[in-house]
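All protein chains but one are shown at their positions in the complex.
And then chain A:
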Amino acid sequence: MSDNLTLPEQQGATGTSVETLLEVEGLTKHFPIYGGFPIKRKVGAVQAVDGVDLTVGVGESVGLVGESGCGKSTTGRLITRLLEPTGGKISYAGQDITHASRRQLAPVRSEIQMIFQDPYSSLNPRQTVGTIIKSPMEVNGINPEGGREKKVRELLELVGLNPEHYNRFPHEFSGGQRQRIGVARALALNPKLIVADEPVSALDVSIQAQVVNLLQKVQEEMGIAFLFIAHDLAVVRHFSQRVAVMYLGKVVEVGDRDSIYNRPRHPYTHALLSAVPEVAVDDEADDKERIRLAGDVPSPIHPPSGCRFRTRCWKAQDKCASEEPPLIQLSGNREGHLTACHFPEDPTTEPRAEDVVMDPALKALEDGETEEPAAKTAGD
């Protein structure tokens, strides 16, 4: 797949030439756990985000993928400063906002907006659509030309809703329409960065595409940078020029779309990609490596030492337990494609000579009746 040949939509395919809008360094968030009686003391911490480095360029769309509990949503909330970081640094447009006070943040807040996952709980059921979309402007004292109401109607039209629905309540809308209201609210302040936290995962397949297309239109036409947080790898691939893969509070691999999806190096990225169920519309789709991990993601209260993926990794060695792999550019990788692994995989997603099956139950079942499943996956 050669880039740049298709459409001019990919502004700087590798995303290196773009001016940096948001820079996150070593971002950390530990949620304390209290226990004991009668005096509650801190007995531990959920290490939700533990040293995340990330940059988002002006007008760029960066995807953040990972499984539940990997800290991707927490990262989004830290960046919007809905949560106070434990450590690290967030700079927005060159300004350090890591621990900025309410007053210092006021001008920045309007430029960083958020779209939430659940369109049912993120809209106030007692307010009309007009009030919901208008309130960010009221809070920030913004008076657009022609009045706020006119602006709201324009926004409604922009997101594909009828401007006459100004006085309706959220319950009168379907899930997809509600998410459009959420998008309109995020756009009300002309933001430069939108953090979209799983914006389509609560929607039906046919509605998802409507919202993804809307977000894409908004991103391209208004030049808004997106941090697109999702667990669906196919949606992220469709939407983002650069992608970061998170595992247990850390970024394990980051790079341009093509590198992550076609030339992944980190074993976890390989495992994720191989686990995505794909519709076989033609014979090509069967050509994929098969990796089945064992168990679930470990608890972020006591994450494994060294490399956090080592407990589920098929290549893990002693070094992985003692030494944490740095997020670096491996030889042979493109610029900007960083991987945190001591023993990286080959940059391909082609089927392997032998499937990686870590799950003991699966292994037992498949070894017992080797011929069928093995032949099926390796043969064609």
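By our rule, a contact is a pair of C-beta atoms (placed from the backbone, for glycine too) under 8 Å apart; a residue touches a chain by one contact, two chains touch by 3 or more; residues count from 1.
Basically, contacts and distances are computed from a predicted model.
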item: Among "Phosphate transport system permease protein", "ABC transporter ATP-binding protein", "Glutamate synthase" or "Ferredoxin reductase", the UniProt name of the subunit that does not appear here; value: "ABC transporter ATP-binding protein"
item: Selected from A:Leu158, A:Leu273, A:Leu327 or A:Ala340 as touching the chain missing from the view; value: A:Leu273
item: Listed residues A:Ile207, A:Met222, A:Ile301 or A:Ala321, member touching the removed chain; value: A:Ile207
item: Those residues of chain A which, in the complete complex, touch the missing chain; value: 6-7, 9-10, 67-68, 174, 176-177, 204-210, 212-213, 216, 231, 233-235, 237-238, 257, 261, 271-282, 284-285, 292-297, 359-362, 365-366, 369, 372-373
